[in-house]
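Let's turn to chain A:
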Amino acid sequence: MADLFMFLIISAIIFSIGSYGIITQRSGIKILMSIELMLNAANINLVAFSSFNGDASGQVFALFSIAIAAAEAAIGFAILVALFKVRDTINLDNINILRW
Partner candidate 1 sequence: MTAYISLMIAIPLIGAILAFLTKTRQQARAVALVSSGISLLISIIMLSRFDSSLAGIQLDEIHSWIPSLGITLSFGVDGIGMPLVLLSCIVIPLTVIFAWGETKEPNKFYGLILLELVGVLGVFTSLDFFVFYIFWEIVLIPMYFLISIWGGPRKDYAAIKFFIYTHIASLVMLLAIFALYFNAWQITRTPDFNMFHLLKNYSLLDGWLITNVISIKDAIFIGLLFGFIVKMPAVPFHTWLPDAHVEAPTAGSVILAALLLKMGGYGLFRVILPLLPFSDSPGKMITLMAIIGVLSILYGTFLALAQRDLKKMVAYSSISHMGYVTLGAAALVPLSVSGAMFQQFSHGLITCVLFMSCGVIQHSAGTRIIGDLGGIAKYMPKLTFVMLAGFLASLGLPGMSGFIAELLVLLNSYANLPTFVILALFGIVFTAGYHLWAMQRAVFGTFNEKLGHIHDGANYEIASMAVLVLLIIFFGLYPNPVLNMMTTTATPLVRDAAGLVGVIV
Partner candidate 2 sequence: MSYVLLAPEILLTVLALAVILIGLLVSDKSKNILGYISAAGLAASLILTIAKTGEGSFFYNAIVVDPLSQIFKIIFLVVSLIAVIASIHYFKDNRNQDEYYTLILLATVGMMVVASANDLLALFVGFELASMSTYVLAGFEKKNPASLEAALKYFIIGSLSSALMLFGMSLVYGVSGSTNISEILTYFKTAQVSGLDILAMVFLVAGFGFKMALVPFHMWAPDTYEGSPTVVSSLLAAGSKKMGFVAAFRVLVLAMVAVRADIQIVFAILAVITMTYGNVVAISQKSIKRMLAYSSIAQAGYISLAFVVMTQMSIAGGVLLALGHAFMKGGAFIAVAVVGYMVLSDNKNTKNTDDISNFAGLGKRAPITALSLFVFFLALAGIPPSAGFIGKFVLFYSVTIQAVSTASTWLLVIVIIAILNSALSIYYYARVIRYMYVLPPVGEKIHEPLPYVIAMLLAVIGTIGIGLYPEPVINMAMNAASVLGV
């Protein structure tokens, strides 16, 4: 079995990809997906630590976070849909009436 470090590396990579996605993407949906990636990376960490530490609380934490991430996704997409109804776009480059 691979050691803890490998899991941490994978998690870090996914976390970075998610960050990259948030910065570069224009579609609201893709940004949300990127956020999901980041949360997922954190979950990998939690479970990996839990497993290597032999402590169950990390897994519990991960479960909670999965649930919360799902709820968050629901809210996010709901906001996107609502916004789309009003603005007719989900391209975030154009959603900037609030600035300065």
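Everything below uses one rule, namely that contacts are C-beta pairs under 8 Å (C-beta built on N, C-alpha and C of every residue); 3 or more make two chains touch, one makes a residue touch a chain; residues count from 1.
These made the cut because all candidates are chains of the complex that A comes from, given by their letters.
In this text, all values refer to a predicted model and were calculated from it rather than measured experimentally.
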**OP:** State which numbered option touches chain A in this complex: 1 or 2.
**Re:** 2
Original post:
Of all residues in chain A, which touch candidate 2 in the complex?
Top reply: 8, 15, 18, 22, 28, 31-32, 35, 38-39, 41-43, 45-46, 48-50, 53, 55, 57-58, 60-61, 64-65, 68, 71-72, 75-76, 79-80, 82-83, 86-87, 92, 95-99
